[in-house]
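Only a single protein chain was left out; the remaining protein chains are all shown in position.
Let's look at chain A:
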Amino acid sequence: MKVGLFIPCYIDQFYPQVGIATLQLLEKLGCNVSFPLNQTCCGQPMANSGFAALSKNCDKNFVANFRGFDYIVGPSGSCVLHLKEHLHDEQHPGEAQHIRKHVYELTEFLVDILKIEKLDASFPHKVGLHNSCHGQRGLHLSSMSERMLPAFSKPQQLLSMVKGLELSLPVRSDECCGFGGTFCVFEEAVSVKMGKDRIADHATNDVDYITGGDVSCLMHLEGILKRNGSNVKTVHIAEILNSSL
């Protein structure tokens, strides 16, 4: 199984440890992983700001990097969702289509494709799970409170395999954190208020860490936590699943 590792631009630049954890985890689980060296970005920042028309060349670059893989896996729900919904390449429509159908968010890949039932991981801490909206409602990584359908959660299923981890959910278990791409800058006041509220909800559970499948949400929450001198830390779910403390 040839897996192309997709490390979104901001993870590549600011959170390399998340990329490393993702790679090591996939290798531990027996995947043949390679990281195409000329990848940049999925194009989502442009598209969500109304400039989808500008992401053509970025899309093209993505297709050039990731064609030929059985699966493409990335540790970011929102980037993966964007690719699934919007990746286009006029010159290589077949390849673009293949990628759209075979790109997976990490936890989704572990549960649905690798069908992981146990993990050799340990993370002895109190952890709060932040369900990112694009992961949850977009990729259906977990059930949402708006719908009257059976409950499930892929990230939770994986976290339950980690030794020593004590999971707690906030009361509003699937409310948005307020990051929202360029929203976090253009609607700064609402964005920060939403983030503060998410943190407050987790804080009542006395968590040591807030985790999730999207570095973007975590980066936003981390920024607020640090500014306010909180002891709560953020950690990507790949880092927990790859951890053997």
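Heads up, the rule we're going with is that a residue touches a chain if its C-beta (ideal position, glycine included) is under 8 Å from a C-beta of that chain, and two chains touch if they have at least 3 such contacts; residues count from 1.
By our rule, contacts and distances are computed from a predicted model.
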"Permease component of ABC-type sugar transport system", "Fe-S oxidoreductase", "Cytochrome b-561" or "Lactate utilization protein" - which is the UniProt name of the missing chain: "Lactate utilization protein"
Hidden partner chain, touching residue among A:Pro45, A:Pro170 or A:Gly212: A:Pro45
Identified contact with the non-displayed chain, of A:Leu29, A:Met144 or A:Ala203: A:Met144
Options A:Cys9, A:Ile113 or A:Leu167, residue touching the unrepresented chain: A:Cys9
Residue numbers in chain A that touch the chain omitted from display: 7, 9, 11-20, 23, 35, 37-41, 43, 45-58, 60-61, 133-134, 137-138, 144-149, 172, 174-176, 178-195, 197, 219-220, 222-224, 226-227
